[in-house]
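Only one protein chain is missing; all other protein chains are in place.
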């Protein structure tokens, strides 16, 4: 049985506690939140778990071998470092850290002390993302052209981070996971904020990759309608993932274009392929439950998770570059 | 009766001839196309109109007082200049010219010779765009936050221009029309091409305006699904225009966010407004028919059209800047 | 504090217990289920509530003043009668009883002993249905033409009742609630069953009302797609209620037809009105929570609920007639 503490009982913390607690491999000994009201709610939700106000109560608890950090990103580095130095494995919210320097240090400590860092990129454990990864790995899309994601809605405004740091970690972690090894080359960002200086509420992030592959992300807290839609196009087939659909989340279109190179004034001739569409079955298990089981398995078997510190650092690297691009008129930042 | 010639009988030319011809104020005397097959089709479609192979046949025709140029953009400047110098009014396809220098010269000639240039930004004559302009002018959206347009589908590939020059003129002309005086500050573009060097097939164009207003355009020839969707958000209401809907093309959402500034750790508190939605009735007349009537009215009354050479030049200015940004890693080009 | 017992802990029972238990006016003393597995789950879900296997344990409990009956319909009459005779108020699942004779007897007992019967027509407490009732009462739709409901999906198959008894009580209770006094005249039913004799899995029920108003219901356990859509048309406006939409559940269309009577071969001339559409804001509170509060209020204040035994009986009357029509080739059954 893995004995754990959970630090942070805000929006996402209750889900972590509930899933940890209902796992047969994990027991939550303590929940920590600085806010009195949140502690009261935690006490009502989980009468059998000890509720504390100071993270140190978990950091220094000898019975606890792993802790979840479910707090704002600016607190991640400090909490994670202390936990690792006290010999705890960590399960940490995305984005991993505020910059790559912090990430590097945490990765190094964990490595040295043989501890596990799992970054909670929950989406990687959804049926949809697993299916997309499988589709791409089986070559069904062929050579990839581009990745285009729209993640927009009204709210939730964060006070310490902009809409890129809030929403885009989901998409970059998914992109990295489903694409595998593709190397990013540069980042451009456009964004604007309407309420607080330095907090963009609408933003567009573009990543150039090797081989003319391009990824683009629209993140927006000011959209009247909620959209969660991703296009992934390849030369064999093209995929649309609409995460708001109950059924038919993923559609694979037998569509594309075949170019015949010809002589003469028109140097090429495009033939459009307009075939049918397939919507594969997608599993509907709660992602955090699957991830919790995976976390326990990794700890029990000493296996390194794929969503480890290095995966988390890759996401932070893009976010870090996005800040620089934003301050420089959206100009390209080489990676 | 305005006697006209139409140069170019490819994809769009037949629509121009049909609308000109069914107008009670306009008579089409000649249709010109360099391509023999197209001339044959023109002859079958309009047995009573003279079909010619050389533009000069129209340029030098003393009976003709106005001509439509419905040819690829690289031919616009040359044809337009000759027509104007021969005293003809012109109705010219978008984009107006290949660069602003050409546009300036044509505008100057028309001015000097008291001739009319109308750039065929057909969308400005749709019921939807007219309704959107009215909504914005009546202040229903309030102060504007952003404009976001997605115009994607599979094909049509052009051989001489990229997807920006092909699709985005629609959106920039609409943006300029509905926003009125707002001044663009800079342009960033990201794009990639998969078939022919220098011909981007997927592109994202971002325009920064004064006062934190931002406009973003996604243009794409490689999308498995067709999308024509524009968001325009303001502090009072937000609008979604889905041009593929038969009914309910425009939806106005009573949604927004009210920020209360407060002291303390959270410096602001967002209150979301989630009210109802209204979809106003939109007129369904064929846009080119309305525009044709307007063209005839402008010529008859010596009135300057709002979609004149200067309006066309504004669009070309953005496209010109987009080329520079594309060649410079998507970096900002000041306007 | 109203002390209650809940009989039945299957699909819906847990929701009743959760809502009763979180009400400040109600306390659940006992949960009863005949099934051992369900009792175990109830015990885990609510460690502080006593779990029993015999309904008598609740029926004869002097501390309990009200009970919820959340069991299959064939058990309703027996349980309800015993509870009423033992002086308990009842909150009972839809459909109220298996026939009107049972309903009449229960209503009579409750009346005599001054007890409350509330039939759990949960939908009447949704924001959508309340909004529709308001729209109709304000005359926004004008004189009503028809009501058309489609409630189809794959499963859930019941073993003791057909798809009409399973799904259509929702719609009839809604119809009665939003229409008020309109009197049904006759019922026709078409249906077919593919798995078990006498258990229709696809059915169409039509109710004729006075004044050419007609109501039609499609209920289906064998549809590949889930649909929850109701049209209500009047001479002023027409309404579409799509309960599967997150936003925009209700749309009111300014559409209709104006008939001009004329002389001559065409005795009338139809003018179609094709105006805009409005989607009003709909409240999103959990319906059963609102209903629970209403139940408590009725008991505290001795107020008769609008969803009382008489309302429940009206629904049963239609279901009863539907059985007769089904056995008679779908022929009309007068009400």
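Think of it as A, B and C in the order they're written, each chain with its own count starting at 1.
Criterion: contacts are C-beta pairs under 8 Å (C-beta built on N, C-alpha and C of every residue); 3 or more make two chains touch, one makes a residue touch a chain.
Since the structure is predicted, the reported quantities are computational estimates derived from the model, not experimental observations.
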Full-complex touch with the removed chain, picking from C:255, C:289 or C:317, is C:255
Candidates A:35, A:134 or A:279 - the one touching the absent chain
A:279
Name every residue on chain A in touch with the hidden partner chain.
247-248, 254, 274-281
Provide the residue numbers of chain C that touch the chain removed from this figure.
145-146, 148, 150, 154-155, 157, 159, 186, 188, 190-196, 202, 204, 206, 208, 212-214, 216, 218, 220-225, 231, 233, 235, 238-240, 253, 255-257, 259, 266-268, 270, 272, 274, 329-332
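One rule holds for everything that comes next: only the chains that are shown with their structure count from here on.
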For chain B paired with chain C, centre-to-centre distance based on mean C-alpha positions, whole Å
53
Mind checking the centre-to-centre distance between chain A and chain B? Centres are C-alpha means, answer in whole Å.
39
Distance from the mean Cα position of chain C to that of chain A, given in whole angstrom
43
Two-or-more-chain contact residues of chain B, please, as numbers and ranges.
274
